[in-house]
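Note that one protein chain is taken out, while the other chains of the complex remain in position.
Chains: A, B and C, in written order; residue numbering restarts at 1 for each.
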């Protein structure tokens, strides 16, 4: 696999990371000189390029976490730590059909799209046109053809049926439980992401009456460890909280 | 999708979970009575079965996290919180070819196998025959046909070339860096899981000289939140530490 | 300072700790033999005694944390990690007059008593006779003469006035805010310990209307690090949650 025009590349330079789209004839400027994309096109991923001033730039194919970290800068809610856990807890596999609302920046949309692969589908609902535009642009940038965006309010209506997993990241998930329940196949996992305790409470209270199993609630924390030749230690700064992750499953009571 | 003989099912009963293989004519006994598998065969996942004493048993298709939680009971090292993060950080996608050592109980093997799907492959190395047997049995139980087990020592030799990602969970990963480096495609992510600081240190010191990029080191913590009608609070007990996750990438210095 | 009859001693033996009262003629039995108290009486603290079978027993004067750890075994709510933070955040000094409710096992009572010293006083309220008895016995065991116990309900009445700090560890602290406010000197810190989010909410909502400043809410977590010659790592098990600590101060609005 070699670097081709149109590819999105992760450039790593002295601990800093940049997500760029490689274009023939283009250049990437850093504070230590620039690299010409033409010099890396055709080379394998993992190449160490050099700027005109001699600084090393590592060129990698971005992972899902790389994409989420860079896209999320401004509107990020779901971090890789949460996205990885969500995918592994919710039964999402290559080929799955997954429902998501809201699309936000498209960061989780991309993670879901990559996890289900070309034979799966992500249905992503978003009320706000401006977010939808951003999410769509981000998804397209990575050439992901398995995402279907809907401008719409998941609290009122979901078109799909029998989805294999559903994910809600909206302020009032309790109002969407009914419509989402209808869209899910029996036994499917619904994941809900909320930042506050009041939202946990209200969501879980409503859930009981809506055909879902008892919820499991988790919070994932991540600590970075700093390593140098002299010393190893947890980083001074850390993100203290992003949100709580609630998992439940659609049950078939009256079958 | 309905429940069929041979399927592995997750039974949930009053907060307890059981992973069982559904067999025609068989029964599952609990302290509140039993259910006959014949009564659930042919029904959809998500069904609420009842024991002969009238207690409810929820029948779900297990997710990757369900499988890891139940399999790992005795030898668990990698938890779902870590596995999800590893997959999303290491560029593993449907179709990827992934190297793993050691196989352990096969818990992470299953997680990787499910993430890469039928078009991908997991190459799993294990030195100890007794672990290999357990891992193989566990993988077979879930009908995963994309895992190739090797009885062998990854520190001395890896047969594959150009794998898309590699994962090491062995006590002395620094001794395997050379062989694993050869097996990886340039730019691929190597993930190393170690429980102690001394292992971080020794691994990272060796890494620099072995054609890998600067490592990123993380620790993932998970807190369970207890919810009842009366109150919401973090659980009293938590797992304080499983291990540290080191990520690095193969670089191509002399291309 | 030497070990005298009547002293409470901390015996440490192979990682295990015991809190014992030294009595002339008495013995302390372990699974590796016994020590005679007569053999350590008159010796300095820090002495390494030996059982009749030759095992080493270290004899220390217990610290406040040692006492709390051993007393709290059954009914512990406030841990040393919380007690230390509470004392340093609430303006408690040698000589302070401190109000506490409820007494519980007397574990925090002892910590407060030791922090304010012989020239200070702790007023400890407890509704339940059986707890009061335990608390009183524990406090007496350490010869602390500066604690005044009240059997009474702090929600209805507090006899003292102008206390320098107050501490509440009762299920419904919001019901005690009025009586405690009256008992505090202006500017004094009130600390409230609650395990659940619902209690935070209800307490803070009532606080605003009761002459207290905006609350600060914290949660203290403690990780133990295991060290051996081979490796250093966080302990596998940890206490995930004890409670939240709310700090506020009495304000004088209409002075």
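We adopt the following convention: a residue touches a chain if its C-beta (ideal position, glycine included) is under 8 Å from a C-beta of that chain, and two chains touch if they have at least 3 such contacts.
These figures come from a predicted structure and were not determined experimentally.
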Touch with the omitted chain, as defined above, among C:6, C:24, C:94 or C:171: C:94
Among C:8, C:77, C:179 or C:204, residue touching the chain not depicted: C:204
Missing-chain contacts mapped onto chain A: 195-199, 223-224, 230-242
Chain not shown, touching residues in chain C: 1, 12, 15, 43-48, 58-65, 68, 80-81, 83-91, 93-95, 111, 114-120, 185-189, 197, 200-201, 204-205, 213-227, 229, 232, 234, 244, 249-253, 255
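Here, only the chains that are shown with their structure count from here on.
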Cα-centroid distance, chain A relative to chain B, in whole angstrom: 21
Shared interface positions of chain A, touching two or more other chains: 197, 201
